Structure formats: C-alpha cells, structure tokens
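For this view, one protein chain was removed and the others were kept in their places.
Showing chain A:
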Amino acid sequence: MRPTMDVSELLQAGASKQKSIQVEKEIPLDIDIGYLAATDPNPIDEEEYKNNREEYLQSVARDNAQLLINHLFSLPIESSQDGPLAKLPPPTTTLPRAKPLPKPKPPTKWEKFAAAKGIQKKRTEKKIWDEEKQEFRDRWGRGGKNKELEEQWLVEVPANAPADFDPVKEARDAKKKRVAKNAAQQTKNIQRAERSNASASLPQEREKRKTELERDLAQTRISTASMGKFDKKFQGEPKLRGVKRKFDPNEKSADSEKASALAILSKLDTSRPSKRARAEGGDDVLNVRKAIRHESRTGGLSGERTGGRPGKDGKGRGGKRK
C-alpha cells in the first residue's frame, strides 16, 4: 500500500504566508487609470482618524493603492526593454492644457499655386549623379554640385564680356541672389500666415471694442447741455441721429412733480457713501479728506494763498502795452 500524504496543511500554511490582494469597499472607487489616479467616495472613519490618524490614513492609502495596482495589472500588458509595460487608456479627467491646440499651418504661396494647378510634390534626392566624376555627389552643401561653376579652373568667357569680367564672382553672385530671394519668399510666407492668423482671431475682439468705443463716444456727445451741437467735430465722424433735447413742460401736474422730487430724495437717502468716507467718518457722508484736498487745490477757503504767486498777475497782455 502506498503511503498517503495530507497536503492540505501545507497548502494552508502557504496560503497564510501569502496575503490577499482583495480589498472590500462599500462604494467602489472611481478610478482614472489614464492618470494613475483614484477617487475614494467612502467617507472617513472619524473615530479611527481621531485615535490614530497616521495609521488610519496609511491603511486607507494601502487599500486604494492595492485597488489601483489590481486595475493596472488587469490592463493589457506588453513586454518592453524595461520589463512589462501596461497599456493605459486615455484619461477621463479633464485637465486644462498649457497652450492652445496647434493650428494647422497655412499653405505657402507656392503650395496654394501647386494645389490649384494640381502639381504633385516631388521629393528631391540629396545626391545627384556626376557624369564627369562617375560618382554620386551632394546636390548642395560642402563640395555640392551647385558650386560647380565657381570651382571650375577654366571658364569660357562670353564674347561681349567687359574687361574685368570675373566668372567665379558672377556665378557666386547669381547663387547668392537665388538664396536671398528664397529667404525673402519664406519671410513673406510667414508674414502672410501670421496676418491671416491675426485676422482670424481678432475680429470678435475688434468688433466688440469698436461697438464699445462707439457707445462711449455717443454718450460723451450727448453729455453736454447742447448735446454736442457746439462740440469740435472730427473729419469723418458719423452724425448722431435721433438725439433731441427734451424739456419738461413748464406747467406740470403737482403729482408728477412731487413724484419726481421724491424719487431724487429717495435716491439721495439710500445711496451709500464711499468706502473711505465710511471708514473715516462713520455716518458722516462728507468725505473729509477729499473735501480738504478739493479746497486746497481751488484755494477757496483759505486766504493765505493770495500773495502766493505775485508774478502771475503782472504777465499777460497788460504787460505788453506798457
């Protein structure tokens, strides 16, 4: 008979060494695995918190970290150089960007033209075959083929060339001109793009500002007693329409007069004094500081300033006649 072995004890011992990864929560966590974050909607246990705060916080953190790890290990996992890599889904929490979304690059003048004509983009190879040397050479750059003419030791001079004709200089100048032209075209393309960007984003702001300004202007115009009739006008200033001076009739019913007077009075009564006046004088509506400033500027109350600037009276037209 074969000896039987009871492995249940061994299994139990092994199981007790290995701790569980199960965590029980009354309300499941709200996990945003894209940002590796979890929000625990369960309220805190106040008693535990008061008795032993740090241990309680750590136990909560452990449970939630375990749930996050469980979630992470359940994601599709790929192998990588640094070990297994969990593929994360896009996050669900909305965080603001640091910069606005990139705008599509506006086409250059050539690109527009090419699109209109249906010209396909061709890729230019950097190397070009040199028939003479029987090898591939760079199209441009150091030892480039575009400098061929400049580096020639013997050049045919055209018949009508001036005496100081320098073929090398001629070739180099022509090349430099082409480069400069291309640079200028690039700058113009950038400027065009910026202008179109600006005009795309600005109009709302501009329009808003324009209407605001127009409203302010109209308000200032009708703020004089003559409603702007004698104001200085600028060229091209639009004429204000539909604005008329209005007068109350000379004879008014006693009721309406009383009502209007009461309206003014009630306004006076409820209007709150300024912050500073309240702070300084309590109930006193008069802003003392402001009043003093006003008086000192106009020199109304004090008679001390009469001899202040004696020279001023002597100047002017009267002085010239003497």
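Things worth noting here:
Note that in this section a residue touches a chain if its C-beta (ideal position, glycine included) is under 8 Å from a C-beta of that chain, and two chains touch if they have at least 3 such contacts; residues count from 1.
Simple rule for what comes next: contacts and distances are computed from a predicted model.
Per its UniProt record, the hidden chain corresponds to "Ribosome production factor 2 homolog" from the list "Bardet-biedl syndrome 8", "GH18481", "Ribosome production factor 2 homolog" or "DNA-directed RNA polymerases I and III subunit RPAC1".
Among A:D6, A:E78, A:E135 or A:D164, only A:E78 touches the chain left out of the display.
When the missing chain is restored to the complex, the residue among A:N52, A:Q152, A:T187 or A:T220 that touches it is A:T187.
Against the chain not displayed here, chain A makes contact via residues 14-15, 18-21, 30, 34-44, 46, 49-50, 54, 57-58, 60-62, 64-66, 68-70, 72-78, 80, 82-88, 90-91, 93-103, 187, 190-191, 194-195, 198.
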